[in-house]
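Heads up, one of the protein chains got dropped from this complex, but the rest are sitting where they should.
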Amino acid sequence: MINHSRRRTVGAFAFATVGALLFAGCASSAPQEDAESGPVTLTITANAITGGKNAAEADWITDWVIPQFEDAMKDDGKDVTVEFEPQGVDDENYKTKVALDLQSGEGADVIGMDGIWVGEFAEAGYIKPLSEVAGDAVDDWDGWDQIPEAVQAALSFDDERYGVPQGADGRVLYYNKDLFEQAGLPADWQPESWDDVLDAARDLKKLDGVTPIQLNAGTAMGEATTMQGLLPLLVGTGEQVYEDDKWVGDTDGLKDVLDLYKTIYVDEGLGDAVLQQEAAGRDTSFQLFAANQIGILLEGDYFWRSVINPAEGVGTAPMANRDEVVGYTKIPAMKPGSGINDQDFVSMSGGTGRVLNPNSDHPELAWELLAFMNSQEAYQERNATTISITPRNDVNDAILAEDPMLTYVSEEVLPITAYRPPLAAYPQVSTALQQASLDVVSGMSVDDALSAYVDSVKDIVGDDAVAGG
Amino acid sequence: MTSTPTPTSTPTSTTTPPVAPPPNVRKVAANASLRHFLSRVAFAIVMTIVGVLFALPMVWLVLAPFDATPSLTLSWPDWTLDNFARLFENPYALRSIGNSLLLGVATMVIVVGFGALAAYAMSRIRIPGRDGILYGLLLLSSIVTGTAAMVPTFQIITQLGLINSYTGVVLVLAGGILPTVIFILKDFMDSIPKSYEESARLYGAGPFRILRDVVAPIARPGLAFIAIWTIVQVWGNFLVPFILLRSPDLQPAAVVMYTFYTESGQADLRLISAFALLFSAPVLIIYFVVNRRYGFRFHGGIKS
Partner (left out) sequence: MTTTVTTPAGSAIAPRRRRADDVAGLGKARAGIFVAPALIIIGLFLLFPAVWTIWLGSTDYRLTGLQAASPEFVGLDNYVEALTDPSFWNSLWLTLIFVLFSGIIGQTLIGFGLAWSVRNIHGWTKSLIEGLVLAAWVIPASVASFLWLVLLDRRSGTVNGLLGTQGTAWLIDHPMESIIIFNIWVGTAFSMQLFSSALSAVPPSQIESAKMVGASGWQQLRDVIVPNIKGHILTNTLLITLWTFNTFTPYLVTAGGPNGKTEILSVYIYETAIPGGQLGLGAAISLIMLLINLVIALAYVRVSRGRTKR
């Protein structure tokens, strides 16, 4: 229905009816003309806003990217103005808005996007491979050499690059060294199997007012449950959510994962099952960890940088003594060597990035802007105040040394990490997985939860595309 | 409602012997006044409880913004205005409240103006299938304001070139609100006695003048109510301005409120608490001013 002829019919109808009315003149989007010589306006949008969500990103765009890029263009004799359209809403709403923009042939030239949306947006025809949009300049970009293949994959679909990743992350087990000491556990904790983790949790259970381990579960947390719960566990059993053209179904690995949830939340009460159902449960888990009330928490490096970071105004649940109290360690596979690729330790990574709008009036310039935003100096500037792992090796080498935790993730975790499949069906399968974890946590048997899960996955992708019984 | 005022003594006096002993009467009277007193006390207690229940959620709204470290716990604040100072540094916060006002008032003007005209005409002229149309529109307004109609609405506004303009937002909001407004106002207009218009007509007033000088003043409390109701509806609407406006400078407060959450959905309580108060205050003020000035009436401005 969004094909062009229909849209035109709609437009004609709408205009005919409204044309006579006075308000037709108030249109605000004036398409720009003559691309080459005259002044050109480029637009960036991202789910970041000054004074609110992802403020550092927004400030970097307005205070550094835009003036620097405009100056650089001026030096080239081009009159380019860059505008930033910040958003600051939850990801689902942002995604909806971007999709609406793209399907109507509108939208910003450079668009910030979660890597996991790339598949569905590409299938819908909303975005196109970068080289198709902006030509050879894309493949000639020297920046690709600095970005590892695996990281590039986060913004790719069907082996084509659709965008440039803007960061990399990894998941680890965080633990509270003070609580560990009280429970007689080593400050330098290195679990090698799920059983090791459970043993530590059992020791922590003896402490008053402490939740031994909080492992994300349930639908209220959305994707956090999948990324910081089910998937890191699943890869620890040697399985992946999507493998050999099939989605995970009634498999031994998924059963082991759900069994672990059952052990933690139902059988032994090592975690707070009610918290997993609260609408703001993840937020609460942050607060509780910061208040020394959670022993072990599986989270991404985001947790270190932006949640418990003691720097003024950075962390949302700051821990003044973070560097002394909070330990981190790699997530063990179920048993040593049982992880994917026979790994002893596992992790999951996601990634956000930026894509080009195929409807852009100035795709070459838009690419120049995008490349500029991913240049070495741009990342150095972006990380001047708060450091995070960038996609570029050259930048990481320079900046991460200051932060042992991020160095750890970059050097120890990223080499063993796994990524989600960038497929359109993934978000729905993910929701089904979350539901399965919720079912188990709220008391359903593992077998029932598993069969309910298999039913809904078959509904989503078809019977043939599900692995296991 | 169980504490009914005691009935007059007529029924009892018929059953009592004709010559009533004075002490007994006094006892009855004393009982009655005691019951009256008790029922007053019970009434006061019930009203206090209701008042407290309604007030309880709002206490946080009033206290937390002035607390140096607001938390979800209700506590006597460590008084400060820092939260507001921080909020004012935010480039969108204050402006968004102005935007909300603009959107609210513009929608209100259109809705009340066009709604009153339509309701009046529908009340005074017999249009075939009138009630059916009204009910039908009332029902449709419920699905279109929901999420399912988001794509069509967005497409229409895009085709009209009204994306990122208040005109588009106001028209979509007005389209959703008008049926209910016409429905309520028509009820109201029906109850205005027509004798006034007849006399006005005898003096040679035309329909527009009658509407303006005769009907509108009588309907004023109803119109005032509709005006407030519309502003309240627009004030809280997130989805329509969010999808139809691009520039953050144009976004109303309902959208900006959500920017005070972090990536993982954590609320910045210092900003949220202060903003929640600023966001609520204008509608509360508008409401109380209008209420004081006009009072609210739905029906029967006057009864003949």
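In this document, chain identifiers A and B correspond to the written order of the chains, with residue numbering beginning at 1 in each.
What we mean here is this: a residue touches a chain if its C-beta (ideal position, glycine included) is under 8 Å from a C-beta of that chain, and two chains touch if they have at least 3 such contacts.
The shown structure was predicted, so the numbers you read here are calculated from the model rather than taken from an experiment.
Asks: Looking at the full complex, which residue from A:A280, A:L433 or A:V466 touches the chain that isn't shown here?
Replies: A:A280
Asks: Which one, A:P39, A:G125, A:P186 or A:P415, makes contact with the chain that was left out?
Replies: A:G125
Asks: Among B:V172, B:A227 or B:L250, which residue is in contact with the omitted chain in the full complex?
Replies: B:V172
Asks: Which listed residue (B:A30, B:V50 or B:A68) would be found touching the missing chain in the intact complex?
Replies: Reading the full complex, the residue touching the unseen chain is B:V50.
Asks: Touching the hidden chain in the full complex, which residues of subunit B are there? Just list them.
Replies: 1, 4-5, 7-8, 10-11, 43, 46-47, 50-51, 53-61, 64, 71-74, 110, 114-115, 117-118, 120-122, 124-127, 131, 135, 137-153, 155-156, 171-172, 174-176, 178-180, 182-184, 187, 190, 193-195, 197-198, 200-201, 206-207, 210-211, 215, 221, 225, 228, 232, 235-236, 238, 253-254, 257-258, 267, 272, 276, 279-280, 283-284, 287-288, 291, 296-300, 303-304
Asks: Which parts of subunit A are in contact with the chain that was left out?
Replies: Interface residues of subunit A facing the absent chain: 1-2, 14, 17-18, 21, 92-93, 95-96, 99-100, 103, 117, 119-121, 123-126, 218-220, 222, 274, 277-280, 284, 424, 427-428, 431, 438-439, 442.
In the analysis below, only the chains that are shown with their structure count from here on.
Asks: Where the CA atoms of subunit A average out and where those of subunit B average out, how many Å apart are those spots?
Replies: Between these chains, centre-to-centre, one finds 41 Å.
Asks: Which residues of subunit B touch subunit A once you look at their complex with the stated criterion?
Replies: It is residues 89-93, 150-151, 154-156, 158-167, 171, 242-243, 246-248, 255-256, 258-268, 271 of subunit B that touch subunit A.
Asks: Inside the complex, what are the residues of subunit A that reach subunit B?
Replies: Touch residues, subunit A against subunit B: 2, 7, 10-11, 14-15, 18, 23-24, 26-29, 49-54, 85-90, 93, 96-97, 100, 104, 106, 224, 280, 282-283, 286, 302, 306-307, 316-317.
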